[in-house]
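For this view, one protein chain was removed and the others were kept in their places.
Chain lettering (A and B) follows the sequence in which the chains are written, and residue indices restart at 1 in each chain.
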Amino acid sequence: MERVILNSVEIYRALTRIAHEILEKNKGSKEIVLVGIRTGGVYLAQRLVKKIQEIEGESVPIGELDITLYRDDLAHRKESPVLKKTHIPFDLNDRKIILVDDVLYTGRTIRAAMDGLMDLGRPRQIQLAVLIDRGHRELPIRADYVGKNLPTATDEKVEVLLEETGEEDRVVLKKGTDKESTS
Amino acid sequence: MTTERILIQSGRIIDPASGRDTVGDLLIEEGVIREIGPRLSVKGHFLKIGAAGKLVVPGLIDLHSHLREPGFEYKETVATATAAAAAGGFTTICAMPNTDPINDNQSVTEFILEKAKSEGKVHVLPVGAITKGSKGEELAEIGELVAAGCVALSDDGRPVMNSELMRRAMEYAKIFDVPVIDHCEDLNLSAGGVMFEGEVSTAMGLKGIPAASETVMVARDIALAELTGARVHLAHISCGGSVHLIREAKRRGIAVTAETCPHYFTLTADRVRGFDANAKMKPPLATRRDLEEIRAGLADGTIDAIATDHAPHAAQEKECEIDRAPFGIVGLETALSLSLMLVEEGLLTLPGLLQKMTENPARIIGRKIGRLGIGDTADVTVIDPAAEWMVDAGHFKSKSKNSPFIGWKMKGRIAGVAVAGVWTPAEGGR
Partner (left out) sequence: MGLKRKDVLALAEMEKEEIELILQTAESFKEVSTREIKKVPTLRGKTVVNLFFEASTRTRTSFELAAKRLSADVINISTSSSSVVKGETLLDTARNIEAMQSDIIILRHSSSGAPYILARALRSAVINAGDGAHEHPSQGLLDLFTIKEKKGGIAGLKVVIVGDVLHSRVAHSDIHGLKKLGADVHLAGPPTMIPLGIEQWGVKVHYRLEEAIAGADVIILLRLQLERQGKGYFPTLREYARLYGLDGKRVARANDGVLVMHPGPINRGVEVTSEVADGLSSVILEQVTNGVAVRMALLYLLSGEKP
């Protein structure tokens, strides 16, 4: 069973709104950098950077963060997950970082991402932007920018499908437990 | 030991020495074979052994066993080795002299014979050392050894490298008409080696022992046998090159005989992959081609006998790093079943195989055993050729369990043995 939560137009609108909110809160794009969490967050960060460029006419630095090495569940997994590369081609010190992910759930991924960022430098501030906040937090973490708040049950699964991975843009809600979706 | 009156009934009686292969009964009285016939009728109390469908054969003879006593009782004793022998169908085993002390004098020989008499389950024939302490420096007192009961001479495991000394040993042995048994290994070529030299040793990074380490010494011994006219017996032949040399020597009428062991016609160096020290022995397991040559040598009579080279070692000695583990495997309890495979495969006839485990070994050591003649000592083995069993180290009578055949499915098991007229049935559980 699968239900579409956001379609392609709705995703576009949500991202446009988030881009405006980021600019509003940070008084423009001067001090900010965007860091997408691999894999879904990277594509959303790229779209936000493009949107900000359209609005402000200025480009914003963008980085990619793989949080695997900072996960708190590695010891309990039979197989170590495949590592992807972290690529942050700028200095993080004293910057305002907008961390971007697709779904906010337990908060553990964001905890890992913040630890990862701290090892790379000392940012002035970290803000969080997510497309979907599905609740069920296990850590005291909240998002600064949310595309859509979506009440869910723990046995449901939220999937953000994007053109960049060869899918039609959409967010779907699926029934059934899947331990992989602990974003 | 009290001897019994035993009637073994309705078995297939095979005696290679006399050429007998008939179905019938065999009667044992006062420790000797009294009568053989199609259907014997007896009066009075007899232990009756039903042998229908079974083989009744001369007790098997092993030319090459290591009993480890005196000196290494933690590996094996005369009592446990002879129990293993009986379980494997052997009624006579030759005890190699590399004990501690080495069997190079009368007192050690007498000790072994005394132990065998008091604790042994089968006959033990000691083999005396060629040189004092098997050091390869000066001859042992061979006359004394033979007088004490040694049936052959060997520096097994520590071969005599000095060819001049070996020549003198062969010449001297002629006085007593005992064979000189040589473990053919050029110690310089094999130094530091762990396994057969070839692709497998390369892949495993283990120092190899080249086939030439054996063949060089086989060639030397043949030349010395020709020179001296002595009886020379070549132990545990393992590779094709040696088979060729022996075949040629026999063709030329030189008095050499040879034995191989079941592992050399069953396994190859591949068995060592995974670093299993239970596949480490000397000479080492060779190639598929060598294995085929050994089989051909058995089939055409180049190789006279099948021996076990039963070499027990304690578990902790084999569990260590393979290059530090000692050489050798136990063999008394698996030899017959492995050898029967040669019959199954059509390489040898059943009497032909049994000849290599009874008549021929007896001839090599010059003993009137290994045959089922009327009046002969009643050493008889009864085999159930169809029975299947699994090799389980827990069932070994030997004190040591270092066998590369553990877990193998075998066909043909011992029903029991009569040793000098005393019947020992094989235990169940096999």
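Assume a contact is a pair of C-beta atoms (placed from the backbone, for glycine too) under 8 Å apart; a residue touches a chain by one contact, two chains touch by 3 or more.
None of these values were measured; they are calculated from a predicted model.
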Option touching the unshown chain, where B:9, B:77 or B:201 are the choices: B:201
Residue of B:226, B:323 or B:376 touching the missing chain in the full complex: B:323
Touch with the omitted chain, as defined above, among A:66, A:101 or A:133: A:66
Missing-partner contacts on subunit A, residue numbers: 66, 68-71, 74-87, 115-116, 119-121
Touch residues of subunit B, complete complex, unshown partner: 194, 197-208, 210, 274-275, 316, 319-324
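Throughout what follows, only the chains that are shown with their structure count from here on.
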Rounded Å distance between subunit A and subunit B, as computed from the means of their C-alpha atoms: 76
